[in-house]
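All protein chains but one are shown in place.
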Amino acid sequence: MLNVDLFINGLIIGLFYALMAVGLTLIFGILKVVNFAHGEFYMVGAYTYTLAAFKLGFDPWLALPLALAAGAFAGWLTERTLMRPLYAGYSSWGLMRDEYAVVVTFALSLLLINLVDKVVGPYPQRGPGLVDIPRMALGPIMLSGQKLAATGMSIAMIAGLALFLRYSLWGRQIQAVAQNRLGASLAGIDTARASSLVFALSGALAALAGALLAPIINASPDVGAFPAIKSYVIVVLGGMGSMPGSIAASLALGVLESFGAVYISYDYRDTFGLAILMLVLIFRPQGLFGERGREV
Amino acid sequence: MGTRAAFTQKDHGVSCLAVSNVSRAFGGLRAVDRVSFDIGRGELVGLIGPNGSGKTTLLNILSGHQPAEAGEVRLGDEAIQGLRPERIAARGLQRMFQLTRVFRRMSALDNLMTAGRALGLAHPGALARAGILLEELALSRVSDLDAGQLSGGQQKLLEFGCCFMSPPRIALLDEPFAAVHPAMKETMARFIRAHHADGQTFLVVSHDMPVIVELCPRTICMNAGAVIADGPTRTVLNERSVIEAYLGGAGAA
Partner (left out) sequence: MDSSARRMALEFRLSLGLLALVAIAPLAIDNPYWLGVLIVSMYFALLAAGWNLLAGYTGQFSMAPACFAMIGAYTTGLLAYHWKIAPSLGIPASILAAGAIGAILGLIVLRLRGPYLALTTLSFAEIMRLAIGNSYDFTRGDLGLNVPGLFESRLACYYAFVAVLLAAQGGLYLLLRSRAGLFLQAIRDDEVAAASRGVDVVLWKTVAFTLSTAASGLAGAMYAHFSQLVSPELGLLSQTGLVICMVVIGGIGSLIGPLAGALLVYVSSEMLREAGGVQLIVFALLVILIARFFREGLWGLARRSLRKTTA
């Protein structure tokens, strides 16, 4: 019974990881860079949700889309102001685009964390639950209503994203740009808009994760750091650009950590993912599911 | 299947580069298919073939950037297949890239100095040699500029120069005349001719037929990964199989 419980809980955690990782995967697919400020989109979502509910008196079910919008806006703004140079070619970093992305997004992360710390204050704030039902039995396991609602929403969002990418015009354009930027632009696709869209989507998803988890993991300025690191791990494990890969890797990581915390070590539960990340990058730079190697 | 009466060691003395049955496949596609040829010391050989014929892959294998799956490459009397690029460069094979590769944030002079010192020259010697090359390639005026600030043609000449800081046993040039201003083309051709007269061995990959005819006494033609002709340039260019390769179902074989 314990194992089933651990497994289901692991999957649920994995779903939240997926919300974080999927956006990052999209960004990597399109721009071939890692966004080190991704955790701060999560934080923006958590704070928007919490503050909207408590300071502005919004109903939690209204605060949620507001948090999504805030995340989308943050993502869009980041891309528009900071990421353009990566493909518009007028950055003074020129060839060192990878390094530019690292420095700029890292600094952005620092900026956002300290800005929030200054403006809102460093003390953790607890977000309101969406649903009041305490614990329900779902088959063999017990779940709180909040967790259930959150899980449901996550699945809906991820499925929605997958459908969007597969069937909508803009979604297919995004896939085209991810495969071949030059070719896509030659075919008339607005690559800049595709990039903005991807960043907005990733910001929205991360913000959603932050909002959904706000009742459980209180909002604080650096709350985004842990989820971010997890998503980096997943993006690499999943193959740096492969959506199904990152979803699979998210669920796998969730389950691994769930079992590992109980059977191996609770203290080191956060290092499993990191260790796997290192090992994968060393021995299989293209990730578990990716095809392209990272050799020069 | 065409002329294979190549110039062999007998005609040009010592062998400089001996390629035997080199093969490499990607998935099911044979990119390089049992390629064999022998380049004697002091030869100036052209390598032609339609797009996708495997020329660049072959060069990558020769310069150590990609491994061969079978076959042997001998530089002089040493086997070099499978060695890392820096080891092969140290042994005297220099390779110029199709998409110009220079050290963009270092000055033109420093680019040359890096190449020279990597091949074992001491500072004064490298400096002197760099000065000579800068003169020869008409780059003296821009020697202090960052390589990234030079024009495309100047960068190509610079990369060219880097290969000659320590005269290599053989220089592999990958499309040196592609997308280059005619004046630069002339400078490069002049350089090649002058150094060839001094005994430098060259293998030149190019699509520019007039230049190949003018520069290279001997030409090898590849198609679909295999060598289909190897002999005096005019003869090769008149071969049926070569003409068909370029006009007909090129690369479909």
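Structure notes:
Letters A and B mark the chains as written, and numbering starts fresh at 1 in each.
The working rule: a contact is a pair of C-beta atoms (placed from the backbone, for glycine too) under 8 Å apart; a residue touches a chain by one contact, two chains touch by 3 or more.
Treat the numbers as computed from the prediction; the structure is a model and nothing was measured.
Of the listed positions B:20, B:98, B:114 or B:235, the one in contact with the omitted chain in the full complex is B:114. Considering the whole complex, the residue from B:22, B:162, B:188 or B:203 that touches the absent chain is B:162. Along subunit A, the points of touch with the absent chain fall at residues 28, 33-34, 36, 81-82, 85, 91-93, 95-96, 98-104, 106-111, 114-115, 118, 225, 229, 232-233, 236, 267-268, 270-271, 274-275, 277-278, 281-282, 285, 294-296.
On the side of subunit B, the interface with the absent chain consists of residues 63-65, 84-86, 89-90, 94-95, 97, 101-107, 109-110, 113-115, 117-119, 123, 143-144, 159, 162-163, using the contact rule stated above.
Just so it is clear, only the chains that are shown with their structure count from here on.
Rounded to whole angstrom, the centroid-to-centroid distance between subunit A and subunit B, based on C-alpha atoms, equals 48 Å.
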